[in-house]
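Here the complex is missing a single protein chain, while all its other protein chains stay put.
In this document, chain identifiers A and B correspond to the written order of the chains, with residue numbering beginning at 1 in each.
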Amino acid sequence: MSKLAELTKGLWKENPVFRLLLGMCPTLAVTTEVVSGIGMGLSATFVLVMANLVVSSMRNVIPAKTRLPIFIVIIATFVTIVDLVMNAYAHDVHKSLGIFIPLIVVNCVILGRAEAFASKRPVFDSILDGLGMGLGFTLGLVALATVREILGNGTWFGMPVTGEGYTPFLLFVLPPGAFISLGFLLAGMNSIENRRKAHG
Amino acid sequence: MSSTKLILQSSPHLRDDDSVRRIMLTVLIALAPATVASVLMFGTRAVVVLVLAVLGCLAFEAIALKIMKKPLMPYLTDGSAVVTGILLAMNLPSGLPWWMVLVGALVAVVLGKQVYGGIGSNPFNPALVARVFLFISFPTAMTTWPVPGSDLFGMGADVATAATPLGVLKTDGLAALMSSDSNLYMNLLTGHVGGCLGETSAIALILGGLFLLLRKVISWEIPVTFIGTVFAFTGVFYLVDSSTYADPLFQILSGGVMLGAIFMATDMVTTPVTRKGMLLFGFGCGLITGVIRLLGSYPEGVSFSILIMNGFTPLIDRYITPAPFEDKGGELQAP
Partner (left out) sequence: MSDKKDSNIAAVVVVVIIATVCAAGLAFIKDLTADAIQAALDNETLSAVAKVVPKNCEADLAKQFVFPEGEGGLTFYPAYDKATGDLCAFAVKTQDDKGYGGRLQLLAGFSHLDNPEGLVLQRVYVLTHSETPGLGSKATVGQDEDPDTWGDDPVKVFGVNFRMKQVKDMSFTAKKAAEAGPNDVSAITASTVTSRAVTNAAKKAAELVKGNLEALKQKGAR
């Protein structure tokens, strides 16, 4: 696989949100507005890249038996760094993401990439993989948040886009709206994918 | 053909379009008294909601069938979309903006039915899915209740409104409810109270229910256990503290209990097939309704309770299996 493919596979072919269906908890919870989606996506991207980097560079010293606790310690460290730095310098975003920042620790995408990729591959590939997966995750969150914020609040990036007379569908900023939107986005992705396959 | 597996399914095994149409027709006739009552109480606004909901359901059904490349016939004319439309209208307040009614129709047909594969495959009652979707999306519009009997030939939202009896009970307490209407029980029976189109006249709904029972479209288990459980549950609270909790008679006559128990919780597709299962289903609906009404923050819980129990239906059907076969360690064996 070329270096470019390592980077781009996370965006569509192995998109963590739409194709692997990993990290569903933050995906459903923080996508009420695009800004929080981006905040969560970029935080997760940072953690992914750094965790992949560290895990990959230490892959020859990490004992197989205790690799999972070690991965978690490494991931938790970077998550805590994000939590602290964000609280200090991006207080509003931190407030709106709330508990979901610490919960990045248990985001399956991150542990999954450390286990399945970074612990077996060279450092540079792992960084590209983390970056691609992180950006793919961000992309997924933004897509979902776009649907939910526009339908559920009549805004996009906090700016009104639907005009005065629009009555927002509150359901879409509530949990059921997350599931419904995700379902239709998945259906759309699958339909595109099927058509692509059908055409060769 | 790659799939040559034997498909095991619980009854009913025979699917016959004529019988679907016959059942739907019976349901429509049964709904007639309540529909007429709603028009008498809410006038042109009720007519608008009814017409829009039915036409909307038919139109979206046709579009959905087209997109999914299924034949329009017999699905469009089997009457199920019309029944869904009327049941949806029954679950909406009169005077709801026209486009919200259409959104409801879209949600009922597409999200409630077609995404699962169309008639017979939906786990949740489509009309209730739409009602709850609208209720959560547009809480203000969905809790604006025109006063029955006022401005019968008017249109639009410009009409006197009032809280439903259950709403008064929840926000202002029992004393306020009792002093708000001196003729409360009579009005609950005839339908002269605020509420959804079909939440008004208990008599009209019971008439329809008796007709359905007579024609064997529904059986007694679910309605009776549903209403009975609400009565018993709220009755216990009433006996313990009659100054805070309304009496059980009020509880079963008000809100959506009659409509839900007779028409929504008896939907064949989304409820258990066995008698024991039905008893359990009705009991669950009644219990959840009672808990939401008395202990929850919403004044009414019928639609939520039926949807929640719809979710349990596959489980109930699985564990309360029909008698001829016993389930032993995952293999089906003759006794």
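Definition applied: contacts are C-beta pairs under 8 Å (C-beta built on N, C-alpha and C of every residue); 3 or more make two chains touch, one makes a residue touch a chain.
Note that the coordinates shown come from a computational prediction; the quantities given were computed from them, not determined experimentally.
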{"item": "Option touching the unshown chain, where B:97, B:117, B:139 or B:314 are the choices", "value": "B:139"}
{"item": "Of A:11, A:29, A:108 or A:170, the one touching the omitted chain in the full complex", "value": "A:170"}
{"item": "Touching the absent chain when the full complex is considered, from A:73, A:161 or A:187", "value": "A:73"}
{"item": "Absent chain, residues of subunit A that touch it", "value": "58, 61-63, 65-66, 69-70, 73-74, 76-77, 80-81, 84-85, 87-89, 91, 95, 168, 170, 173-174"}
{"item": "Interface with the undisplayed chain - residues on subunit B", "value": "138-140, 143-144, 171-172, 297"}
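Just so we're on the same page, only the chains that are shown with their structure count from here on.
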{"item": "CA centroid of subunit A to CA centroid of subunit B, Å", "value": "39"}
{"item": "In the complex with subunit B, residue positions of subunit A that touch it", "value": "167-172, 174, 176, 180, 183"}
{"item": "For the subunit B and subunit A complex, residues of the former touching the latter", "value": "97, 100, 103, 111, 115, 133, 136-139, 141"}
